[in-house]
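Before anything else, here's the structure in question.
A single protein chain has been omitted; all remaining protein chains appear in their positions.
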């Protein structure tokens, strides 16, 4: 009954790469957090400590910074693809590479040429995974905090011995949304996706559907958002959501002689509901 | 050589009060984090465990939520003033009260009536301190993350045995700004400050001055922002800034045969410079 | 080309369950963070908003607290197994359930009967997944921060165009270790694992091997720890590690006329190496 090495990967995480474009007086910035990881035949490093097949994580870091100059950051997806393919091509023992990027958004201050303020509205994410000849691109957004102050119900649910919750026909619905969508493989291979336009359109759609759907459950809202994205964006094969139900409880003000018709809430931290769902095309690769 | 009780206060921290205005179909929200504290003659509670003078922190919490209904939240300053005065008036042993509020900003999604998304651009703060008949209002903003990609220098500084830094005439200047301004006491007593307008004007001024000042040091930028606020806003007696210098170091790409004329930076976490300064009127109360 | 619901689950996350045993004057505590999730045929909730198959996350929360009384917390694994099996048995639409638990460790203060202080040495974790008749138990520890001040080398690695790192024969090795081990299915089904003893033995082994192995790479240290656990603990089928390489860089003191033979380091935050590896038995289920 032998013992052996199973799945493994190694890399450099959270390289804070900031790329400034200053070709004209009107600067542009891309503010990234980049993590790279390689996998493949690295048994020697684990079992005997032989590093001859191992490209150091320090070299991966150097590459992440150098590529921001050599190839630039037209989009996080392009940048991550270039990095991931490079590692699989250049490191003989590597059979696969995974590059994860977060991008923080900035707005100009009063339309200034080189002064910016960090904006909210979530953090853009991208994961590129190259496995031999297979390439997968998963774009997304996280920490997108949204709230509806009405237009949300929850009732008619299953009841068991431990159920005390009552039906509600009007509640606050709030979540810190994470969405991740996978692009169709042929679209990725074609090389002609407009990553910036696709990201902008999908995040706008998600926000719009959140606002428009009369919600009977957070599940239903997530499905509706996913369906809209797949209907309108042919480049997307599937989309997943992870949504903590950030409970806002109506405060009982009756002891103080006050009514509370949906006006004063306490925002709770923990526990929170956590709803996760994927919406796919039947023919998704 | 007797031992005695020194300074002390007690209260309830971080009440997450969410107030929805739903008088029309177009809802409004105020999303607050409220902390209250009382001080005064509470020696009995400390020395003998006698609680007869102590209004429980649980009652303070209830009051924070009840007042969001009874008096509403026209502005965080008004709300905090009402709470602080109430505690000093109603709790016999209390000689003073301090109420701290954070407010999180939300924007409408596509101008929707009741759907919102959390915006960035910092967290609004207010501290109200009532001490007997004296009232102090300190408004502010924190976590306002700003960056200039040029227009920032640092040179001609004092050098000692431990100095290795070189002069720079072009660097990134980035900070997560906290600003707090104290209103003139007579203005507060008059009761006719437009807290919302004042907050909006001051934060706009701060951002504009940050963008416009050609910086020779973060100190100079802070002073220039403070000066502008005092010059234009007569209601403000003094303004303080706390600004971590979020270093962005130019990455040396020469080993890879690449130049780097201010294009690729690494955003560092720690250590960071920390610059704190107050700008005051000579006649500040 | 139809659109449909893909993978999904829902539950209540981070229930902070604290169980006190006070049967004698010498109290015991189990301090838990419990997350539950159900999966199965919940298409109705997503597509039409029909909740009739959905046991609310609020009921899941109630169950987590009630079971701490009804069945107690002899071990986090037992507690999680009871919860997960309950959900799969009682919720008709549920085909699977996943229960994740964190446990925070406390020590007695001076051997006191009912006064405790939180201890360090990592957070205990357990994940129980019930899928129909299949049951999987994965125990673990995370946030176990360890350091060796010598006995760690890194050299002979692959060099490419982007490599600037030099060989080192003496460095600090530090990590915040997460380890997760899966128990053999037959052992779990037998019901007679001593979870407390197994956890104690494995964490002790991991610490001991970390201290004893002369490290040629973090990979080699992880493999050595995993091998030791599999050799000595027959109940374990495989063990995985996730280990950020918390870099400690030697500070160059030469500009100040000082040498630095491995005495003064700066502990860096980001980026960090991240090494992940699994060690398995060939016959692991």
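Each chain carries a letter (A, B and C) given by its place in the written order, and its residues are counted from 1.
Definition applied: a contact is a pair of C-beta atoms (placed from the backbone, for glycine too) under 8 Å apart; a residue touches a chain by one contact, two chains touch by 3 or more.
Quick caveat, the model's predicted, so the values are computed rather than measured.
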Full-complex contact with the absent chain, from C:112, C:159 or C:232: C:112
In chain C, positions touching the absent partner: 15-22, 27, 29, 31, 62, 65-66, 68-70, 105-106, 109-110, 112, 114-121, 144-151, 172, 207-208, 210-212, 248, 251, 253, 255-256, 258, 260-269
Identify the residues of chain A touching the omitted chain, counting contacts across the whole complex. 161-162, 164, 255-256, 269-270
Missing-chain contacts on chain B, rising order, are 1-16, 35, 37, 42, 45-59, 61-63, 66, 90-91, 154-160, 162-165, 215-217, 219-220, 222-223, 226-227, 230-231, 238, 240, 244-245, 270-283
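The criterion applied here is as follows: only the chains that are shown with their structure count from here on.
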Closest to the centroid of all CA atoms, by its own CA mean, is chain A
Take the average of all CA coordinates in chain A, do the same for chain B, and state the distance between these two points in whole angstrom. 30
Whole-Å separation of chain centres (CA-atom averages), chain B against chain C: 38
Could you put a whole-Å number on the gap between the CA centroids of chain A and chain C? 23
Within chain B, the set of residues that touch 2 or more other chains is 255-256, 269
